[in-house]
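Excluded from the complex is one protein chain; the other protein chains are retained at their positions.
All chains are identified by letter, namely A, B and C, in their written order; residue positions are counted from 1 within each chain.
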Amino acid sequence: MINNKRFIAVIGGGQCSKEEAKLAEEVGRELARQGAILVCGGLGGVMEAACKGASSQGGITIGILPGDSRQTANPYIQIPIVTGMGYARNITVVKSAQAVIAIGGNYGTLSEIAHALQSGIPVIGLNTWSLSRNGQPDDSIILAQSPAEAVNKALSLAKNR
Amino acid sequence: MINNKRFIAVIGGGQCSKEEAKLAEEVGRELARQGAILVCGGLGGVMEAACKGASSQGGITIGILPGDSRQTANPYIQIPIVTGMGYARNITVVKSAQAVIAIGGNYGTLSEIAHALQSGIPVIGLNTWSLSRNGQPDDSIILAQSPAEAVNKALSLAKNR
Amino acid sequence: MINNKRFIAVIGGGQCSKEEAKLAEEVGRELARQGAILVCGGLGGVMEAACKGASSQGGITIGILPGDSRQTANPYIQIPIVTGMGYARNITVVKSAQAVIAIGGNYGTLSEIAHALQSGIPVIGLNTWSLSRNGQPDDSIILAQSPAEAVNKALSLAKNR
Partner (left out) sequence: MINNKRFIAVIGGGQCSKEEAKLAEEVGRELARQGAILVCGGLGGVMEAACKGASSQGGITIGILPGDSRQTANPYIQIPIVTGMGYARNITVVKSAQAVIAIGGNYGTLSEIAHALQSGIPVIGLNTWSLSRNGQPDDSIILAQSPAEAVNKALSLAKNR
């Protein structure tokens, strides 16, 4: 692995609010400042904002794309992985990370949260889904109140899986 | 398609409580009585109980397996599909169905619910996950109080996608 | 499994010559006559011709589709499996079969032949690819001279994997 750097996924909608984009960009910046490698689904919205932030600090960005062409990656992706597998690539996004930061998000993001939790990969949430099962709250998503807190929690929980 | 029969997925844990198994078995029986084809992940727990119910009424059962061998299918699977793709097969389970009935379930089931909702496939829930997003309840999972109600809702909402 | 029936894949081009279509249709008919279940990629060309043949004899046909919609299946598919995984579904086509019959075919068919041989699944060839490795012929593809011979070889070599 690159100098034992941590691989952290940032997940969220391919379209997002301005507020979510701001959070994502700051998460990306902070990940890069702390030397982590950013993994994401490679497209727009939260993914692009996070990559923009990471790039601004010289960070490395990996985009695991659903389609058949690297041309679909957002402009801040340095390492495009072209899966050709559609949204089945969501499972690869989270399995390639040692911790996951979820920002906002729609059902695709929820599927990634679920795949991460199924695989025992820590999930940190910023304004994202919350879950309950059979009427009981499920507290597996670790809440953060700010990008810096999300990044710190992700890095401290990241496992060498 | 077989005489325009409906394809309905039953999803839930590979291990489950007795109560969940009872619900799943009755869902399977009712699906078969109403002429639907049962799609599932092919393994034990809720999947096996549903297939047992469907088989008892002469229904057809399809198991979309994660591993490399048809020998891993539960004994009530008539059509084993061997994906070789691990839990990426979850997306195929739901995309092969016209509606999904979720019974109990862990994070794998949650990923299937999310993939279904992302694809616009109706999800009926029996004692399963509930969701909220950014603090607002998400009512996309349609609640049912009984196996019969779940099956009726699934069949009436099933779309010819 | 359905009355211990054999699952046999028929693979070949999504577009094909008239001669290939004729071979495929006869393969489909003979598989159905002998009680086998036909597995294929669900699209046109060789796949459709084989399914047409099987259907004419009351056989069961399974189509493992690359895309996101069951509407893409050829009209003779009874069990559409919607993978949502693009051509990664090729591996599922062959793993779901106990033997594979290849008719003509392009590079997609070659990938299926390779995945089958990698998994130890017998491949019978009718006017299809032949292989050599480092200058030495590889005889793993079992040649057949007619549809009936291909079906007989496939059924006798089919393993209960």
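As a convention for this text, a residue touches a chain if its C-beta (ideal position, glycine included) is under 8 Å from a C-beta of that chain, and two chains touch if they have at least 3 such contacts.
It should be emphasised that the depicted structure is a prediction, and the values quoted were computed from it without experimental measurement.
Asker: Looking at the whole complex, which of A:Ser17, A:Gln78, A:Asn134 or A:Asn152 touches the chain that is not displayed?
Answerer: A:Gln78
Asker: Since one chain isn't shown, list which residues of chain A touch it in the complete complex.
Answerer: For chain A, the residues touching the absent chain are 1-2, 7, 37, 62, 64, 68-71, 77-85, 88, 91-92, 95-96, 119, 160-161.
Asker: List the residues of chain B that touch the chain left out of this view.
Answerer: These residues touch the chain not displayed: 68, 84-88.
Asker: Spell out the interface residues on chain C facing the chain that's missing from view.
Answerer: That gives, for chain C, the contact residues 85-88, 91, 104-108, 110-111, 113-115, 117-118, 127-135, 140.
By our rule, only the chains that are shown with their structure count from here on.
Asker: Regarding the chain A and chain B pair, does the interface count as same (over half of residue numbers shared) or different (under half shared)?
Answerer: Mostly the same residues form this interface, as more than half of the numbers used are common to both chains.
Asker: Fit chain A to chain C on CA atoms, both being copies of the same sequence, and give the resulting rotation angle in degrees, nearest 5.
Answerer: 180
Asker: Distance-wise, how many Å sit between the C-alpha centres of chain A and chain B, to the nearest whole number?
Answerer: Their C-alpha centroids are separated by 29 Å.
Asker: Please tell me the distance, in whole Å, between the geometric centres of chain A and chain C computed from their C-alpha atoms.
Answerer: 40
Asker: Using the touch rule from the top of the page, what residues of chain C touch 2 or more other chains?
Answerer: 68, 84-85, 88
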